[in-house]
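All protein chains but one are shown at their positions in the complex.
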Amino acid sequence: MLSTMVQLLSPAEALAKVKPGDTVMVGGFGLVGAPLTLIAALLEADGARDLTVISNNLGEPGRGLGKLLPARRVSKAVGSYFTSNREVVEAHLRGELEVELLPQGTLAEAIRAGGAGIGGFYVRTGAGTLLAEGREQREIDGELYLFQRPLRADVALIRAAKADRQGNLVYARTARNFNPDMATAATTVIAEVDEIVEVGELDPNAVVTPHLFVDVLVRRAGAQP
Amino acid sequence: MLSTMVQLLSPAEALAKVKPGDTVMVGGFGLVGAPLTLIAALLEADGARDLTVISNNLGEPGRGLGKLLPARRVSKAVGSYFTSNREVVEAHLRGELEVELLPQGTLAEAIRAGGAGIGGFYVRTGAGTLLAEGREQREIDGELYLFQRPLRADVALIRAAKADRQGNLVYARTARNFNPDMATAATTVIAEVDEIVEVGELDPNAVVTPHLFVDVLVRRAGAQP
Amino acid sequence: MSETSTTIAKRVARHIEDGEIVNLGIGIPTLVADHLPDGVDVVLQTENGMLGVGPTPAPDDVDPNLVNAGKLPVSELAGASYFASSASFGMIRGGHVDVAILGALQLDGRGRIANWSIPGKPILGVGGAMDLLVGARKVIVATTHLAKDGSAKIVAEASFPLTADRPVDLIVTERATFAVGDQGLTLIDLADGTTVEWVTENTGAPFAVAPELSTEAAA
Partner (left out) sequence: MSETSTTIAKRVARHIEDGEIVNLGIGIPTLVADHLPDGVDVVLQTENGMLGVGPTPAPDDVDPNLVNAGKLPVSELAGASYFASSASFGMIRGGHVDVAILGALQLDGRGRIANWSIPGKPILGVGGAMDLLVGARKVIVATTHLAKDGSAKIVAEASFPLTADRPVDLIVTERATFAVGDQGLTLIDLADGTTVEWVTENTGAPFAVAPELSTEAAA
């Protein structure tokens, strides 16, 4: 195997990379584009304890990332919308789950910034609201902006439609969402894919995530080998 | 014609949108991916006077954007590398051309920021160097960062390989460069294209510039109608 | 949804212009696309990363990878495109979406919206509303005139936390439509059968009445 090929691992092998206390980004908008095979394996991984999870939602009760919460794997959640998962609300009220809430666009931009070497940025979003309390605001050209730091993770679990053996990725429709941004912002990037093709089969002009971002490929459970 | 279709104009009609004193972004890395048909028409446009041009280079002497300088159309150039066009150096030394120099990555990011509603951002690039003199720097996590404001323009002249009739764009190889970023950061975006196809012919997963960014299409001189 | 929701959606639809790029919030706003006047053709953007959203597909045509921001199945129109979340919100914050249509819990006398948090309850969801409020060129609120308990949703001072410091542009209820300006609210339209008196009684903020007040049918 050429050294520039990407690692192809089983879900359990891949998730062995997660250590207690890690920050883990998980792609998907709700369950759409979420790496469900990797999430299932995360539940079985010894190291997956005391995690900070960065994801738009925490799944739904008993589905997707929602499974991690009753299993007591998550100590902090960073995302934009947890209201629809009542277990998140309950865990937060019981003091078992710290929650950091960001507007959805600020969340996406902070992840992109984390991957792109941006030290911080200003957005109008949230400025002058309750979300800005205790945070740095700044007037630029007469408008109030809110400062946001980048987000990074130890591990990103993402979902793509197709990969080549080097690790280039393309996505299916709205299952793209946070996945390409998260692919740039973690030390170890594990991509769950439906299909793996030979190098050269993807159109170079249409690759969304170039292979240098991707460390490990895992086939989606049920996908053809 | 459906109202959601993009305008298809001749080069002269399109460039009539440029007014004296305008800021104009021009795509391309040197001549590669530069909208040469639009640049030629800009030279003939009455309004193209006293322009601020934002582009990585100012072409080469007598080629591409290099033609604008002897025609005295440009009062200020914002970009990353003008050294290879000796006419830029001479015009600057004669006091006829103001130059604002940005590192190439900061230039690209500032254009993206202009299109994405970012009020400003911090990068390590240039921090602690002569380029940072008189500018805001800030220590973040023990490292020095330099503040950069977004860039926007009145008009962007870009080059793409293919458009559909709605204005969705795809690019050819390294001719992509600054074009997609500039497509987001100007009030009026004029795209020179080699080929125009029917709506539905481009793969929705492979569109690089969604049509909402594009106002006008112009066929490249010499391209098949 | 209820008849009132449909009424509101129809009343909002009259304010959409041909060729606009429109983002529809969850709930009543999603109904607006079905009630656009003849000759008004728009393109729908959804913040989870798509331009060119089509109508709800038949059950057999549902693609699990194709949903709107309400996580409901949608279809793909010719000319559609997909992009990452950072690019989608770049579009929104950067002013490339012409109209955002949003729901509201409360509105204040300056036309500012509260739609993400209720005092005394933990704040655990904000989604994309704040981004749309600061970024969309025009924001239209589609809401019932009264809350479920019969109280006014439009109040002088909001008791709920605001979603943005920027006012919206238009407030459309099943009874009335207000334009928002620097001086506050102006009643510009009444539903058929609704009087200025009814609106005054059921609106908690002062408002001007436009001289050319129109009376559009409510349904």
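Each chain carries a letter (A, B and C) given by its place in the written order, and its residues are counted from 1.
Just so we're on the same page, contacts are C-beta pairs under 8 Å (C-beta built on N, C-alpha and C of every residue); 3 or more make two chains touch, one makes a residue touch a chain.
Just so we're clear, the structure is a prediction, and the values are computed from it rather than from any experiment.
Taking the full assembly into account, the omitted chain touches A, B.
Touching the chain that is not shown, out of A:T106, A:Q148 or A:T184: A:T184 (per the contact rule at the top). Screening B:A41, B:I54 or B:A127 for touch with the missing chain picks out B:A127. Interface residues of chain A with the unshown chain, by the touch rule above, are 2-4, 112, 114-118, 164, 166, 168, 184-185, 199-200, 202, 204-205, 207, 210-213.
Think of the hidden chain as still there; on chain B it touches residues 29-33, 56, 80-84, 88-89, 92-93, 99, 101-109, 111-112, 123-131, 144, 161, 171-181, 208.
Methods note: only the chains that are shown with their structure count from here on.
Centre to centre, using the average C-alpha position, chain A and chain C are separated by 29 Å.
Mean C-alpha position of chain A lies 32 Å from that of chain B.
Distance between chain B and chain C, defined via averaged C-alpha coordinates, is recorded as 35 Å. Those residues of chain C in touch with two or more other chains are numbered 76, 82-83, 89-90, 92-93, 134-135. Shared contact sites, meaning residues of chain B that touch two or more other chains, fall at 116-118, 204-205.
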